[in-house]
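Note that one protein chain is taken out, while the other chains of the complex remain in position.
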Amino acid sequence: MSVVEKGRKVGLSISGYFRKLARSPAWTYLKRDERAWIGFALVILVVGTAIFADFIAPYGINDRLIEEAPFARPPGGAFILGTDSQGRDVFSRVIQGTRIALEIGLLLVALEAVIGVPLGLMAGYYGGKVDELVMRAVDVALSFPGLVLAAAFIGFFGSGLNNLIIALSLTGWAAFARITRAQALTIKEQPYVESARAIGEKDRTIISKYILPNGISPLIVIATMTLPAAILLASALNFMGLGVQEPTPAWGAMLTGARSEVLDGIWWTALFPGVAIIITVLGFNFLGDALRDALDPRLREYKYV
Amino acid sequence: MGKAEGQVLVKAENLKRYFRVEAGLFSRGKARWVHAVDGVNLHIRKKEIFGLVGESGCGKTTVGKLFLGLERPTSGSVYFDGVDISKLSREELRKLRREMGIVYQHPQSSLNPRMLIEETLRRPIEIHKLAKNEQEKKRMILDVLDEVGIERYLLERYPHELSGGQQQRIAIARILLLNPKFIVLDEPTSALDVLVQAHVLNILSNLHEKFGFSYLFISHDLDVVEHISDRMAVMYVGKIVELARKKDLRRRAMHPYTRSLLAAVPIPDPRKKMKKREILRGEVPSAISPPRGCRFHPRCPHAMDICRKKEPKFKDVGGGHYVACYLFKSSR
Partner (left out) sequence: MSEPILRIRGLKTYFFMERGTVKAVDGVDLDVGKKQILGLVGETGCGKSVTAHSVLKLVPYGGTIVAGKILFEGRDLLKLSNEEMRKVRGTEISMIFQDPETSLDPVFTLGYQIGEPIELHQVIEQHLISPKEVPKKVLEALQTVGIPDPKARVDSYPHQLSGGMKQRGMIAMMITGTPKLLVADEPTTALDVTIQAQILDLMRKLRQKLGTSIFLITHDLAVVAEMCDRVAVMYAGQLIEETDIIPLFEQPLHPYTQVLINAIPKPGAKRGKLATIPPLIPNLMRLPRGCRFHPRCPKATDKCKRVKPQMIEAERGHLVRCHLYS
């Protein structure tokens, strides 16, 4: 009985969510926004590439495919994007790099949200000392130049994917905390929050059922926009040699290797990882922009055909 | 008249609530205070509808929130069924919440926009564990829907898909589930059109008749308050200036403010245009630095010397009629 009960309730709330989404004006607006479609298509392309990387990439990432100099061959023939100075297939490496980029982006956003959102909710809802404490921590986090702090952290604890993500989240959570707090501050003044108190809801329930669901829209936007920023930051760190190490095919790290070669006329080892970064960042940014406009009722109003 | 002088359910004693106004960034310490509620005494009896009228910013909404413990008084006490709720802990107060309820002015913002109507109505039952099983929950919800005349298919909707009148009836239904003793109605019909207002007022009256709730009906609309209340009070800048049975308040209005309020209300009868009636000059003073003495004296056509110096007492002039004005003598 109780299991059935639970299933029914969960089913109701999930289907309810989608029904609400389908009926919401945000969705109608989003459907009409070409940025959303371009962004969505690019994101699908990137995510699809990451998932099926093993099937798409014709060669292994570390296969030395060229036996004799020059190892770096221009695009064409068997190697559609050419080979790098170690004779490895650039196309395969760029494709496999998608995985790393998304992994960094998603893990980082998740970590930042997990730290930032609850802190922001508590600061905004309870106010007073809790707020003071969280906001001072936010100030501190935001006053550090993120990239330098991350570089220092990696210098201290060593490089690698995990350390890279932790290092970037040291400052990144603050944005989530601040936006969430601002949301909580305005939402808690709404009569429906007071009426929840008036029927005897506990603070915990008020935060989870009344404040968070109503403040989620900007958080989704922030998450969508943080993801490309994280990929860019990670690329920068990788470019400086502080992140993921060779021979892992991170796009930023690939650029580092290609830096000196451009002058020798070997442009393809630098161009294609760069293009991959641009496509990914652009896709998420388009989607994020469109979401922001769609979820902001003030921008949506009077948008008739 | 010894008519239905029932037991007192809620009582406010010298109730005060001041709000701090944040002074500017560089003038900390010089905080100023809004005297939102400044010494209110009143009681509401069991099964009574008590009306509170006043213009915006007079503190009437704060009185309602103080009565429910949604605001804590700066000083003074609120007794609910004999218990001083201003001394209760947050958790004790939370448990007391099933005895009382509140309906707000803007129905669309008093319902959680991300909750289906069904869940909105389910919450009070779940918080206070009012039902033994799922079937009982369902039955309770369907019962209150019938009470307020809402059709069942609306349970699967979100608040924004309902009209204002429907939203307000859902807000009322949610309170009915708790079967409370006392309900604060804070401008419940002010945002509604006249036909919807009539409908909601009828529902509220019928529920009162049927379940015997006590209401505190707060509104700026004298006609609406007079229509629904048993007794009513007029508030001006944080204080009650006059309190009477509803028939007496219009017929035997005493306080100059009450009288000018009555004169200002447009009457839906074109043969009684207000041309000849006196129009009150000036504006409501700031509650940050209310006038000394009687708060109404700067606008009062009958102001005397004493009005500017000393605050008039709230006195009984007989027949349950109270007024705070020097023009009238206490009956005792």
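So that you can tell them apart, the chains are marked A and B in the order they are listed, and the count of residues begins at 1 in each.
The rule we apply is simple: a residue touches a chain if its C-beta (ideal position, glycine included) is under 8 Å from a C-beta of that chain, and two chains touch if they have at least 3 such contacts.
Because the structure is predicted, anything quoted here is derived from the model rather than measured.
Remark: the omitted chain is touched by one listed residue; of B:His128, B:His220 or B:Arg252 this is B:His220.
If you put the hidden chain back, the residue from B:Thr61, B:Thr120, B:Gln197 or B:Ser214 that touches it is B:Gln197. Interface note: of B:Asn206, B:Ser289 or B:Ser331, the residue touching the hidden chain in the full complex is B:Asn206. Looking at chain B, the residues touching the absent chain are 55-56, 163, 165-166, 193-199, 201-202, 205-206, 209, 220, 222-224, 226-228, 250, 260-261, 263-275, 279-284.
Basically, only the chains that are shown with their structure count from here on.
Residue ranges on chain A touching chain B, taken from their complex, read 5, 16, 20, 23, 190-192, 194-202, 205, 209-210, 213-214.
Taken together, the chain B residues at the contact with chain A in this complex read 68, 70, 94-95, 97-98, 100-102, 104, 106, 109-116, 123-124, 127-128, 134, 158, 161, 171, 174-175, 178.
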